[in-house]
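As you look at this complex, bear in mind that one protein chain is not there, while each of the others sits in place.
Think of it as A and B in the order they're written, each chain with its own count starting at 1.
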Amino acid sequence: MFKPTLECLNADVTTWEIGPYYSALPGPMKLKLRLDGEIIISGQVETGFLHRGLEKAFELNSWNSSIIYADHLDSEGAVFGELAVCLAAEEIAGISPPPRAQAIRLILSELTRISCHLNYAVKIGRAVGSETFTHYVLRDREKLLDLFELLTGARFSLSFLRFGGVKADVTEGFIERVIETCDLLRVRLKEYNDLLTFNQVFLKRTSGVGQISKEQVMRWGITGPNARASGVSFDIRKTHPYSEFEKVDFHVPVSNSKGTHGGDAHDRFLIRLLEIEQSLEMLKVFADKIPSGPFLETKSGSDFKVPRGEGWIRIESSRGFLGCYLMSDGGLSPSRVQFRTPTSSNLLVIPEVVVGLKIEDLPLVLASLDLNIAEADR
Amino acid sequence: MEILELISKINAAAPGAYLHKSRFGGSDQTSVWLDLRKIRDVALLLCNDPMIRLDWLENMSVAHVDDALVVTYFLRSWNDPRLNLSLRGSIVMDRKKEQDDRVELPSISDIWLTATPMELEASELFGIRFLGGSQSNSGSHSILPEGWSGFPLRKMRHSRGNKDV
Partner (left out) sequence: MKTGSFYLSTVGKIFQWARAQSLWYIPVSGGCCADEVMNSLGNTYDLERFGCIPQVDPRQADLLIVSGVISHKAAPHLKALYESMPTPKYVLAVGSCASCGGIFSSELSYAAVPGLDQIIPVDVYVPGCPPRPESIMNGLIALQDKISGNPRAHIEN
C-alpha cells in the first residue's frame, strides 16, 4: 500500500528534468533539478550523451591520423588537443622540434586561447540576454578565424601540427596580419568593457552568482581561469613549461577579490578578458622574433611509428589543465590514448553551485563555467 | 620528501603493498608499483600525512597491456605544484575466462573526490568493479548505450566499431 511521505504532500517542491537537447545547456547533458518555487534545492548532472568512442578511434588508425582525431577533442581549441598528442609522442620518441616550429606552435596556441575566450564571451552574452554584444564579438572572432585560414587553410579543425614540428611554414603576410589583428583587438577589448563588463545591469546579474570557493576548487580539482578567478594561482605554463613558454615573459592574472563576492560569474568573465590582454601582449612581443630554420624535424611518412614507451603530458588549454597519457607498443597505431580534460572536473562542482540559485540564473552559471561536453564525454 | 623515505612510510602503513619503483617513461617523474588490493591504505597515507599531502589526483588511466590491466594514478599536491608522483599497478586477467568478465579493484573516490568520473569511465569501458567508495557501480550504463555487452576499450575485443568478430 503506497503511503505518501511528507515530501510528496509538499506541493512546493517539484522536480524538473532538463533533457539532453535544450538551448540553455552548453551541450547534450541532463540536469535533474529539485525546485522550491523558483529556487533550486538540488541538482544532479548526467553526461555521456556525446560519447563518440574517440579514445578507441585512435587505436584503430595510423599514427598520422591521430592528429585528426586529436583535433576533435575540443572543437574550438583544436590546437590544444593536437599539441597534447604531439608533445606526448615527442617525449616518447625523444624528438624535439626545431625552434621555428616551437615559435609557430606558441603563436597558434595563444591565438586559439583568444578565440576560445571570445567564444566564451559570446555564450555569456547570450545567457545574459545581450545579443548586441554577441554580434560584436563574433565579428572580431571572424578576424581570428581568417588568420587560421591564412596559415593552415581551415577555420576550426586545423590538422596543422605534426610529430616533430608543424606541417608548413608561415605564409607570406601572416606575421603582419597577426600584429594588425592584435592591435585591433586591444581597441575592441576597451569596447567590450564599455558595453558589458562594467555595465551596471550586467554587474547586478552576475555579481555574487555562482560562487566557487577556494576550498571547492581544491576539492574538485578545478583548474584554469575558473580556479584563478577563485584565487587559486595554478598555470601549467608556469609550473611545467612546455613549447618554450619559459622563454616568454608573461603574467598570469589571478583574482584577489576577497569578501562575499569572490569567485563569482563576473570574476570568471573578467579573468578571461584579462587573459586575452596578456595573450595579445605575448603575441605582440613574440611574433616579430620567430627564429629562422626548418619547421619540421623529420619527414614523417605514412609509416611513421613512435617507439615503445609511454608519456604523460600536461598543457594549459583555454579551459584549464589538459593532460594526455599516451602509450605506444611500437606498432602502427597508438596503443592507448587517454585525455584528462578540464571540463570533467568543472562538471563535478555543478551540484554544489546550483543550490540556492533562481532558475533565471541557471543558464548564466552554466555558461560561466565554460563547459564543453564534447571534451568531457570524448 | 625523498623517495626512499616515502617508500618506508608506505611499507609501515600498508605492509606488502610496495613492489618496486621505476622512472615514468622518459620523464624524471618516479612511479611506484603497488599491489592494488592495498591501494586504499596507501591512498589514506599519501593524502592525510601532513609531511606528504598528495591531495590531488590529477588523472587515473587504465590501459590493457598483454593480458593485464595497468592502472596508473597520477598524484600531485596543491601546496607544492612541483611535487608529483605516480602509483601504478596491474591486474592480471584470466585469458580462459570470458572476455566480458569484470575484475575488481578498491575504490578511492572517497579519498580523492576527483576520481569519481574517472572510475565511472573505467568501470564501463574496461569492466572494473570498484568496491567501496562514494558511488555505487552497479553495472548500470551511463556512457554506453543501453543493452551494450562487453567492454569496448579492452584489446581482447577484436572488432572494429560495433560489429562483433
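The working rule: contacts are C-beta pairs under 8 Å (C-beta built on N, C-alpha and C of every residue); 3 or more make two chains touch, one makes a residue touch a chain.
Just so you know, these numbers come straight off a predicted model, no measurement behind them.
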item	value
Of A:Lys32, A:Lys56 or A:Lys238, the residue in touch with the unshown chain	A:Lys56
From A:Ser157, A:Ser207, A:Ser233 or A:Gln278, residue that would touch the chain that is not displayed	A:Ser157
Footprint left on chain B by the chain that the document does not show	143-146, 152, 160-163
Where the missing chain touches chain A, by residue	19-24, 27-28, 48-54, 56-57, 60-61, 68-69, 72, 75-76, 119, 122, 134-135, 138-139, 141-142, 145, 155-157, 373-374, 377
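Note that only the chains that are shown with their structure count from here on.
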item	value
Intercentroid distance (Cα basis), chain B paired with chain A, Å	26
Interface residues, chain A side, partner chain B - complex	46-48, 51, 53, 55-56, 60, 91-92, 94, 218-221, 232, 234, 239, 309-312, 314, 321, 323, 325, 327, 329, 335-336, 338, 340, 344-345, 347-348, 377
Interfacial residue positions of chain B with respect to chain A in the complex	24-27, 29, 55-59, 61-65, 72, 74, 78, 81-82, 86, 113-114, 116-118, 142-144, 152-153, 160
